[in-house]
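Missing here is one protein chain; the remaining ones are kept as they sit in the complex.
Each chain carries a letter (A, B and C) given by its place in the written order, and its residues are counted from 1.
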Amino acid sequence: MQKIGVFVCHCGTNIAATVDVLRVVEAAAKEPGVVHAQDYPYMCSEAGQALIASAIRDKGLTGIVVCSCSPRMHEATFRKCAERAGLNPYMVEIANIREHCSWIHKDMEEATQKAIILARAAIAKVHLNTPLAAGHSQVTKRALVIGGGIAGIQTALDIAEAGYPVDIVEKNPSIGGRMAQLDKTFPTLDCSACILTPKMVEAAAHPNIRIFTYSEVERVTGFVGDFTVDIRKHARSVDMDKCTGCGLCQEKCPSRKTPDEFNRALGTRSAIYTPFAQAIPNVPVIDREHCIKFKTGKCGLCQTVCAAGAIDYTQSDEIVSEKYGAIVVATGFDTIKLDRFGEYAYDQSKDVITSLELERIMNAAGPTGGHLERLSDGRMPREMVFIQCVGSRCSDGRGKSYCSKICCMYTAKHAMLIRDKYPDVNVTVFYIDVRTPGKNFDEFYRRAVEQYGVNYIKGQVGKVAPLPDGRLRVSGSDLIDGKAVEITADMVVLATAIEPDPSARRLASMLTASIDTNDFLTEAHPKLRPVESPTAGVYLSGVSQGPKDIPETVSQAGACAAKVIGLLAKDRLTTNPCTAHSDQLLCNGCSACANVCPYGAISYEQREVNDHGVRGERRIAVVNNALCQGCGACTVTCPSGAMDLQGFSNRQLIAEVDAICR
Amino acid sequence: MSELTERIMEISGADPRKCMKCGKCTAACPVAGEMDIKPHQFASCLAKGQSDLLLSSNTLHKCLSCFACVERCPRDVRPGRLIDAVRQCVVRARGQAFLTPEEIPELLDDELPQQLLVSAFRRYRR
Amino acid sequence: MKFSYYPGCTLKNKAKDLDRYARACAAALGIELIEPDDWQCCGGVYPLGKDEIAPKLAAVRVLADAAEQGNQLVTVCSACHHVLKRVNDDMKNDADTRERANRYMDLQRPYTGQTGVLHLLEVLRDRVGFDTLKEKVVNPLTGKKIGAYYGCLLLRPGDVMTLDDPENPRVMEDLIRALGAEPVVYPYRNECCGGYVSLGDKELTGRMCDRILESAVGFGAQMLLTACPLCMYNLRAHSDLPVYYFTELLAEALGVKEAAQ
Partner (left out) sequence: MSIDDRDFRPVIAAFCCNWCSYAGADLAGSSRMKYPAEVKIIRVPCSCRVNPMFILRTFEKGADGVILCGCHPGDCHYSTGNYYTRRRMASLISLMEFVGLERGRVRVEWVSAAEGAKFAETMNEFVEHIRALGKNTRLEDLRCKN
C-alpha cells in the first residue's frame, strides 16, 4: 500500500476564491492510502516546496498528489521537489484544480465538488504509479534555421557567435527576406538595406554558418537533440564555386518578361537572375520555367557570355541530409490576397496598391527608381489616400481576425516620407484605431500629424471607385464628424493584413509543431515560453509565431538563439521515461504494434519465455526506449493487451475513470 | 438591456456588440447622407441600450436594404438587419404605416413595375 | 435540360419583355422551362426579421412545388431570385423557419431546402456554358459597348446569393463577350439604384442613378444591361442611355427576338 501525501494549493485567491480548499484537504484525507493532507497559499513557492519535502521525509511518503495549477505549468517543479526529498519524481501526480476548475466555475459548491473529484482521480492514479528512471540521449551540436529573413539571420548569428554551427535554409535565391524589400524602417527612418546588408554579409562570412539558398526542407525525422533533416537544394543551374557574380548573364538574358517577385511583380526580371543587387549569395539562379533554353532548347546565351564557365544546364536538385540538435522556424509572412476585397478595387486599378508595393515604389532600386508615381500613367500623384486595416480585424471570414500590428506604424512612416519628399502631395489616412505601443512609436505617429500635416480621418472606407479620368473616388466615413466623406485620390495605398508564409503549415506538420487557426506556430506558453514550440527542440523566431515589427523580431530572434544555445550546451538530455513496454507473457508477436509506431521504436526478438512453467521460444515485441516517444498508439492496437504505457498505464487510466464516475 | 433592444436583437439576429466602430457601413451606404442617424450609429446606440432614440429616425425609411453595409462589414454586425428590425418594431407597435393605401394612386405612373409597389408596401407598412 | 420556371408578378405585367425573351432564348438553347400551375408573388423583398414566417410562405410554396417535380428552379427577375434563394437558404439552414413554415404549409412532404435555385445567368454560365452559347450566336452584337448593371439584389449577400463575386462580378460581362459585344466594366455596377424609394423620393433615386450612369457613360458604355425590372424603371427614368434586359440582347444575338415579339 502506498503512503500518499496530498497538497492543496490556494494559489492566492486564484483557487481559494472558488474552491473551498479546506474541504478538499478534508475529503482527500479520507481517501485510502492518504496519510498526509494539507493546504498552503502558494505550493510552488520555496516554503510550499519545503513543506512537501519535509512531509515526504517525515512521513515516508511513497507518492504525492499536488492539487494546483495545470501540470503543464508546474509538474516539473513538483517532480524536482520530490526528487530532492528522495522520492522518485514519477511518483508525483497533479490535480488541475485551477485551469480546469476554479477559473472556469463561479459556484463555490460546484467547484469544490469538482476539485474533490479531480483530487480523488489523481490519488487513484498515484496508487498505481511506479518509480521510473529517465534515460539519456545525445545532443547533436548543430542548429537548423528555416528561413533567411531578419529573424533567421539574427538567430543564426547569435547561435554561431556562441560557437555552435548553424545552417540556414532559405527557399529564395538570396537571404534577406521581407526586410530586404523595405525602403525605410520606423521609427528612426533609417534605410532598411543599410542596416540589413551588413548582417547578411556577416552571416555569409561567419565560419559557423552555412547558408542553403534556393533550398527547402523536405523531411524531418527524429526528436530533440537528434533530428535528421533532408534539405532539397533546387538546381541553380549556376556553379556556385565558379560564378564571380559579374552579372553579365543577367544583362544578356533575352527572356525578360518574368514578373519580378522581389518588386512584388511591379516590374519584370530576366530568367537568370539574382533577386536584388545586394543578394547573398551573389550567384544567380536560372528560373527554368521562364528560361528559353529550358523551354525550347534554343538559346544558351548566358553560357556563351559567362567567362567563368559557371552556367550548368545539367544540374539537378540535390538532397542534403544532415543531423541537428535544434530547429528554428523563421518562415516569416506575406500579405494576404485581396481577391475577396473587391470594394477596394485593387484588381481594377493599377493605382490601388498594397503598402509593400509602395515600399518598392519608394525604393531607389525599385521599379520606378524611387520616384513616387502612378503605375497607370507615370504621373505624380497629388492626392494620396491610405486605408488601414484592410483584411485585418475582420471576423466575417473574408480576412484575418487579428491585428497585423505593423500597419499603423508603417503607414505613418509612408505618409511622413511622402510629405517630406513631396510637400505638394496631400496625404489622408483612414484609420479605425491608431495603435502605437512601442518605444518612440506614438511620438513618431504624432510627428506625421503635427509636423508633416498628414490628414488622419477616423473611419473606414466603404468603396474605392475608379473614375473615367483615371482618378479614384474614395468613399469613407468620418466618425468624428459623424458623416460620410468622399475624396478623389490619385493613388490609394492599402495596409494589407499579413499572414504566415504558406510554407509554415507544411513545415509545422513535418515538425509536429502545433499551429493555430491562423497558421501561426503556437508557442509552448504564451507568456513564459514564447520562443519555444510545445514540441521539444523546435523554436520560433519572428512573424511565424505572430505579427511583429523589426525590433521585436530581432529581440525574439535573440531569445530564440539563447534557448537553442542552452540546449546545444548540454552534452546529453534526459529522455521521457513514459514509454511503452510489452508483457512477454501476453505478446504473440503479431506485429500490429510495430505497424502503427510512428518512430520505428518496436522490433521483435526470439526469446525464451517461461509461461506458467511451460518453457518455449516466442517472438516478442521489444520497445527501444530511446526511440519511443510515448504516444500509446501501440497499446490500443495490441490485440492481446500486451502493450502498456508507463505513466499512463491501462490500470492508471481506468483508476481515473472509476474515480470520476464514483 | 432594455426590452426593446432585446427585441431588436432577436428580430434582426444580429449582434451590435460585435461592432468595432470602424464606420465602414456608413462609408458603404449609398444614402448615408440622407440619414439623420447613420448605420454605424444604429449599432452603437443599440449596443449602449439607447434603442428608443432610433424609433423616430428617418433612416428607417431611407434605408434601401441594398446590403452594401452587410456585405462589407468586417465584423458581421449586419447593420441593414438592425435598421430593418427597428423599423419593424415601429410599424408593429404603431399599427400604422409610413405609407397608406390612400396615398398610393397619386404616386403611380404607367411604367412603374409591380415589384416596386410590392416591395415598397412590404417595407413601409404592415 | 429541364427546369421549373418562376416568372414572378412583374414579368407578367410591366416586364413582359424580360419573360418573353427568356422563354424564347431558353427554347433556342434547348432548355425546357416549366411554369408551375399556380404560383403567387414572392413578396418582392426578402423579410429580414427572423420571426417573420408568413411573408416567406409564397416562396416556400414555389420551392416545394419544384421539389415535387424534382426540378431545379430558375428565375430571371433579380428580386424573385433574391427572395427565393434567401428563403431557400433559411429552409435549409434555419431550423426555426423550417419547422414553422412546414407547420403552416401542411405539405405532402416536408420541405427542407432541397430545391436548387438558379438565376438564368447561372444556367447560361454553368449549364450551357458561355463557349457553347457563343457558338449558337447568329447575330453577334459586334461593336456594341455594353455596361452590365447588377444592382444590389442579384449579388448580395454574397454568401447566400453565391452568384458571383459581390464586389467585382463578371458573369454579365462574360455573357456580353459571348454575344460578341464589348463589356464595359465600371465600378458602380453593383451599387443600388434606389429601389422602391423612387415611389416617394424620385430626387434621391435620381441622384443615385446619376452616379451609376455617369460612371457607366464615363467608361464608354453605349447601353446598359440589367436583370431587374425595378433597376430598369429607375435607370430609364434618369437616363438617355438605352437600358435592356439581358434576355432581350440574348434573344437578339440568338436570332429569336423577332419571333418572340
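Observations, loosely collected:
Convention: contacts are C-beta pairs under 8 Å (C-beta built on N, C-alpha and C of every residue); 3 or more make two chains touch, one makes a residue touch a chain.
The shown structure was predicted, so the numbers you read here are calculated from the model rather than taken from an experiment.
Partners of the chain left out, restricted to shown chains and counted across the full complex, are A.
The missing chain, though absent from the display, is touched by one residue of A:K114, A:K141, A:R360 or A:K563; that residue is A:K114. In the complete assembly, the contact with the undisplayed chain comes from A:N650, out of A:Q303, A:T488 or A:N650. The residue touching the chain not shown here, chosen from A:K106, A:K298 or A:R615, is A:K106. Those residues of chain A that touch the chain absent from the view are 70-73, 96, 98-101, 103-107, 110-111, 113-114, 117-118, 121, 508-509, 512, 514-517, 522, 534-535, 578, 596, 598, 629-633, 635-637, 645, 648, 650, 653-654, 656-658, 660-662.
The rule is simple: only the chains that are shown with their structure count from here on.
Contact topology of the protein chains: fully connected, every pair of chains touching.
Between the Cα centres of chain B and chain C there is a gap of 24 Å.
If each chain is reduced to the centroid of its CA atoms, chain A and chain C end up 48 Å from each other.
With centres set at the average Cα position, the gap from chain A to chain B is 45 Å.
For chain A, residues touching at least two other chains, in rising order: 343, 463.
Contacts with at least two other chains are made by residues 166-167, 191 of chain C.
Partner chain A is touched in their complex by these residues of chain C: 165-168, 185, 187-188, 191, 215, 218-220. Chain B contributes residues 18, 20-29, 32-33, 38, 40-41, 68, 72-76 to its touches with chain A in the complex. Those residues of chain C that touch chain B in the shared complex are 8-10, 13-15, 41, 43-45, 47-51, 55, 77, 79, 152-153, 155-158, 166-167, 191-192, 194-200, 204, 208, 211, 228-230, 232-233, 236-237.
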